[in-house]
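In this view, the complex is presented without one of its protein chains, the others remaining in place.
Showing subunit A:
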Amino acid sequence: MCGVPGPPPLIWGDKMKEEMMEQYRELLTSYLKDRREDQLYAAQQMSKWMMEQKIPPEEMVSLHAEAVKRQMPDLPEEVHLSFDLLIEMMIGYGIALREHDSLINKQKELDYEIEVAVGMQQTLLPDAPPQLPQLDIGVISVPANRMSGDYYNFVNHGDSSIGVALSDIIGKGIPAALCMSMIKYAMDQLDNPSGPSEILRRLNNVVERNVDPSMFITMVYGVYDSSRHTFRYAAAGHEPGIFYHAKKGSFKDMTTRGLVLGVTKDTRYREYSLSLEPGDAIILFSDGVTEARIDGDFLGRDRLKELLRAHLDQPAQQAVEAIYQNLYERAKYNLKDDQTILMIRRKNDRDLIV
């Protein structure tokens, strides 16, 4: 029973008690005489007021007992005495009520703390995709509940290159969010980031040393060089991205091999490279997307590609938002996992002419 607050503050002084008594006695007397609806309503109003004043139920019974005694002194002694028993019985209800109130308060505090954490988590994510003259980048990340286990980041790799990371932390909610802040700060510490495989190797060592044995993180890290239009990438157990080849109008699964972060020390990650022609696009996402349940079945990569095709003519940001919206609707507004979609497109030459 710990955490139950003590008795209510002493607002229930003698003078007030006497006033309440008189009011209640009047109400009781008039009701016994007329038995009208509005008198019952007045009793309801009074009870509401007493609850607001945190007057416990046993006090209410005691008020009634006293009013009866004053109004009908000739009742048999047993009737008056019986109220003593009722008051004892009501004390338990009073305690339960205070316990309930205290739980509600705790719940409110917890809600508030989570709200603050949600806000802090938002600050871990970059504000907006970076602007590079020949690239169109769009990203959306929506948690299934309030806190997310998905993470993405953009990292500056010098003048014409941009690094992107997309990560899925095992589990959801608060533990995942805590882990996310570790990843974010580990990434901030990567001064002089070389290439994707080196970055994953270093992050793996951080995660391996610092997390619970059954915790792990998947990540794809890529560097887009906008002077050569190559995308070098490596993955740590992350769902492979999709490459869109504009000229052929076809999709290709991006080859990836690599162990999730946090399992073994000194894991090596293989690096891959893609060349992008104008209009080509790279789409990275978390497995919440392909595993969204649509009509009882997983969305899967094929249906994701269909969805991508339907939105490829839009600017990247509009496209990822539209794809998410479509998924959300088809999943009957009930997505069980966090959803992150990131699209990088090399602009068409015609879009570059201003």
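By our rule, contacts are C-beta pairs under 8 Å (C-beta built on N, C-alpha and C of every residue); 3 or more make two chains touch, one makes a residue touch a chain; residues count from 1.
As a convention for this text, contacts and distances are computed from a predicted model.
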Listed names "cysteine desulfurase", "Xanthine dehydrogenase YagS FAD-binding subunit", "Ring-1,2-phenylacetyl-CoA epoxidase subunit PaaB" or "Anti-sigma factor antagonist", with the criterion being the UniProt name of the chain not displayed: "Anti-sigma factor antagonist"
Candidates A:Tyr152, A:Phe216, A:Tyr272 or A:Tyr324 - the one touching the absent chain: A:Phe216
Option touching the unshown chain, where A:Met21, A:Leu132, A:Leu190 or A:Leu259 are the choices: A:Leu259
Hidden partner interface residues of subunit A, rising order: 168, 170-172, 212-216, 218, 236-240, 256-260, 263-264, 287, 291, 337
